[in-house]
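Yeah, one chain of the complex is gone here, protein chain that is, but the others are all in their spots.
Let's look at subunit A:
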Amino acid sequence: MEILIEGLSYVYMPDTPFSRQALNDVSLRIPSGTFAAILGPTGSGKSTLIQLIGGLIRPTAGKIQVGPHAVHHNSKSGSSLRKHVGVVFQYPEHQLFAETVGRDIAFGPKNQGLTQGEIDERVRLAMQWVGLSPELAERSPFQLSGGQMRRVAIAGVLAMQPDVLVLDEPTAGLDSRSGRELLETIYQLQRERRFTVILVTHDMDEAARYADFLYILSDGRCAESGPPAQVFSQPEKLREYKLDLPEISKLVLRLNERLNPPLPLTIFRLEELERELLTRKGEFG
């Protein structure tokens, strides 16, 4: 589903000495079926934005539209969005509660009012998607490793089969390999099933590698948006937003100091760089 955001603002604790404007007149469009990444330093309003998209808080001003469902500042609740947007919060394993993995994953589908047969099928599929073996369904989620617990929590959201999946720093606290595997799983699933993914991250490499579109938040505003190749072609601007280039782009720039013609700046995967260098070796070798 397409996501359309217009003039969105959000103020925490309005009319108190503690009031704080988290979002200030944000407008953006995330096309249907894309893998989008939201980037920005701490306190830039990323978490607030995804809670608004997920229909979990109501905006102070502006509009959020997900497919045909819109929420305004005077909407009664965001529940129309909640049915279509699945939000995986930071450290989602901290919300596990049920006695078994299967029952925890079933919580969402059960709340959707599905029949027991449908629920079982959804749980089985979700576990398969995130790469959890079926016999884990009867185990307690609290006996699993951190990486597995996170997969259970993500499966709990995937089992609802949302049209939009929002992931808030899904790799935080995982070792780099499990993190990469997790994102790779989600990426493959997204390519297959073509739902919309919004990945919140401050890891430039993750964003560059997987996202079709990037949105940079800075001080509660959407400062920059576009495909990775475009956004990462302006390193000076990125520095203004307290962000860095992806490691791979830095490497390409270093190589370009010695290469003529230079390598294209649209390379964001190690495999692509390898291929590019090998073809060159073939040409000049």
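By definition in this document, a contact is a pair of C-beta atoms (placed from the backbone, for glycine too) under 8 Å apart; a residue touches a chain by one contact, two chains touch by 3 or more; residues count from 1.
Just so it is clear, contacts and distances are computed from a predicted model.
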I notice the complex is incomplete. Of the names "Glucose/mannose transport system permease protein", "L-lactate dehydrogenase complex protein LldF", "4Fe-4S dicluster domain-containing protein" or "Energy-coupling factor transporter transmembrane protein EcfT", which is the UniProt protein name for the chain that's not shown?
"Energy-coupling factor transporter transmembrane protein EcfT"
Residue of A:22, A:71 or A:96 in touch with the missing chain, whole complex considered
A:96
Can you tell me which of A:101, A:160 or A:200 touches the chain that was removed from the display?
A:160
Residue, one of A:108, A:170 or A:228, that touches the chain absent here
A:108
Could you list which residues of subunit A touch the chain missing from the display?
15-17, 51, 54, 56-57, 82-83, 85-87, 89, 92, 94-98, 107-108, 110-112, 142, 156-157, 160
